[in-house]
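Removed: one protein chain of the complex. Kept in place: all other protein chains.
The letters A and B name the chains in turn, as written, and every chain counts its residues from 1.
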Amino acid sequence: MKLAIATDSSGLDAPISARFGRAAGFVIISDHDASPEYIPNTQSLNAVQGAGIQAAQCIIDQQVDVVILRHCGPKAFMLLNAAGISVLSTQADTVQKALDAHTAGTLTTLESASVDGHWV
Amino acid sequence: MIIAIASGKGGTGKTTLSTALASVATTPVLLLDCDVEAPNCNIYIKANLAPAQPVTVPTVTIEPLHCNVCRACLDACQFNALAAAGGKIIPLPELCHGCGACQLVCQSGAIAEVPHRIGQCQTGSSGHITLIEGRLDVGSPLSPPVIRATRAAGNAMPDALQIIDAPPGTSCPMVAATHGADYLILVAEPTPFGLHDLKLAIEVARSLKLAFGVVINRAPDTATPLDEACKADSIPILARLPESRRIAAAGAHGELLLKAAPHLGDTIKQILTTILAGDKGAVA
Partner (left out) sequence: MSRQITVLSGKGGTGKTSVTAAIASLVPNAILADCDVDGSDLPLVLAHHNPVTTPFIAGQAATLDPSQCTRCGACQTHCRYQAITLDEARQPRIDPTLCEGCGVCHLVCPTHAIVLEPCDCGEWVIADTNTSKLAYARLRPGAENSGRLASVVRQAATTAAEERSEDTLILIDGPPGIGCPVIASITGSDAILIVAEPSQSGWHDAKRVIQLASHFGIDIYLCINRWDLSPEMALHIRNELPDVGATYVGRICYDPMVTQAHTAGQTIVEYGCPAAKDITQIWETLWNHVK
């Protein structure tokens, strides 16, 4: 299982980003891989609009199975859903704590967007 | 001739002045309500409006049988209005600017454009005034396409005198409403916010290379910092309209300015005469 986690920096003690579309990047963890990869989310910075969509596209193109985040807007959620990616929400403050919660099965699966769209 | 009326700050009296100018014109006049997010001219003009024409922008649909998900369209789109998920291309119409880039790059003929409604345009007349009102649908985010459609409807009658009631502000909606005008009137109020926002509007007027002048509304009898700022920058003050509770109350009830204050008739006519004579305008 391949996981992506929306963060504000790289590494296992990185904080979870409050905003999916404007997350600094994504920590990617594969089952078989001991060391996490970090993909920056900088392509969103110059976009006039649609940062959440770009972030979702980035995750989809990484072919992850599960994304862990704090909040997800409606367009990003629709795209992740269309790609068959499970969207899990966490209140944990770091990547490691979110991973531990995932292993323990205590994360909430989102059935719909958790915040309004930004239209920008 | 096309005269546009704008301001930096909202609520300075653009609609009051636009409708007043239209009312004193001695030739048939087109009044374009380009404040499409909040169109108010017809509250004063009271024209019977013909059925509305929808204003649409082109957005895309993908024909899955032709699409091979090559993603050229995604790469070409600058607005993130296309995504690839679940083995297909997904359009996001609210983000689409209708530019046509995706269709240009698609090698499979899989992209078709469909009109997506964002607002409407309505025409009506009252006496010698023909009103063209643009109105953005509530929930649609982008006003410039509705403004452009309203301007295009006006340009279909090129020989008429056109008066354009522009939206407040100094960004793309105001630019879409005032672009290409022969003269721009900036309506300002002599308050700190009014002066601050007028300076921004002047910057836009200069960058658009429009001849312009200022009408000061709700002006006291004495000179204000706004009067001084205009004089210091050689900006013509076309008129100073007085502060009046009675005029404000009449306007609140949808009364045209010159019905409530007929003594201002000569002042309003003089603004129009000056502009039509073409002898007053700040250097752009």
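Just so it is clear, a contact is a pair of C-beta atoms (placed from the backbone, for glycine too) under 8 Å apart; a residue touches a chain by one contact, two chains touch by 3 or more.
All of these numbers come straight from a predicted model, not from anything done at the bench.
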Task: Per the touch definition above, residue among B:87, B:100 or B:127 touching the missing chain - done: B:100
Task: Residue, one of B:208, B:229, B:260 or B:276, that touches the chain absent here - done: B:208
Task: Touch residues of subunit B, complete complex, unshown partner - done: 8-12, 15, 37-38, 40, 43, 76, 78-79, 97-101, 104-105, 136, 138-143, 167-173, 175, 179, 189, 191-193, 196-197, 200-201, 203-204, 207-208, 245, 248-249, 251-254
Task: Sites on subunit A contacted by the missing partner chain, in the whole complex - done: 18-19, 22, 45-49, 115-120
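FYI, only the chains that are shown with their structure count from here on.
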TODO: Please compute the C-alpha centroid of subunit A, do the same for subunit B, then give the distance between them in whole Å.
DONE: 41
Task: Touching residues (chain side subunit B, partner subunit A) in the complex - done: 74, 78-81, 83-86, 88, 90, 92, 94-95, 141
Task: Of subunit A, residues touching subunit B in the complex - done: 47-51, 53-54, 56-57, 60-61, 75, 78-80, 82-84, 119
